[in-house]
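Only one protein chain is missing from this complex, and each of the others stays in its spot.
After this line comes chain A, so read on.
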Amino acid sequence: MSTAYKGSEVGGDTNFRRTWDKEEYEKKALERERENERAKIKEKPTELLKARKEKLELDKYLGKSQVVQTTGSAAKQPGFYCKVCDCTIKDSVNYLDHINGKRHQSKLNRTMKVERSSIEDVRAKLAKLKSKKEPEKELTFDERIEKAKKDEEKRKELRKSKKKEKRRRKREQEEQDSESINPELAAMMGFKKFKSSK
């Protein structure tokens, strides 16, 4: 056994194997790694988590008929469709888990961290709550009459100003019409602008 490969010390008859240019591949590997890191930095979401403002209306289609496809695009399949992730989820609980999940949120560029409210924010909010709860003070009879009068006057003024505006616009329109006649044609016809032209 030992005699078979003894012939030459450098490789012998194993030079049919491919050789690798180690330096070149090392460079490539490093570059790949660097790119991956850059991608990772880019992927990290930057905004904080936000609560949903609108109601989800999970029972929106309750008791309604719909035409659905079992194959084809996700949007037409039965279930809850998520526009952001382009997928359809078959039941409401899983849908809730999906839209509360990390993957969905990171597609919206949100981390899973919530903003920390400061005490000033809370105080402002409580003050707002208080002002909302205070009932409007009741008016006496005279005050109500006064208020009605004022409202009436306001309405009249509004109507007047509207009328004025309308008249003004009409006049402008007429002027524009007269100006828009082709000047060459006007000259040919032998009349000038109605306005004085100095």
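In this section, contacts are C-beta pairs under 8 Å (C-beta built on N, C-alpha and C of every residue); 3 or more make two chains touch, one makes a residue touch a chain; residues count from 1.
Rule of thumb we're sticking to: contacts and distances are computed from a predicted model.
Its UniProt record calls the unshown chain "Pre-mRNA-splicing factor 38", which is the correct pick from "DNA-directed RNA polymerase III subunit RPC8", "Pre-mRNA-splicing factor 38", "Cu-binding protein" or "BBSome-interacting protein 1". Per the touch definition above, the residue from A:K22, A:K44, A:K83 or A:K130 contacting the chain not shown is A:K130. Of A:K28, A:K50 or A:K90, it is A:K50 that touches the chain left out of the display.
If you put the hidden chain back, the residue from A:D121, A:D151 or A:E175 that touches it is A:D121.
In the full complex, chain A makes contact with the omitted chain through residues 49-52, 56, 58, 93, 96-97, 100-102, 112-117, 119, 121-123, 125-126, 129-130, 133.
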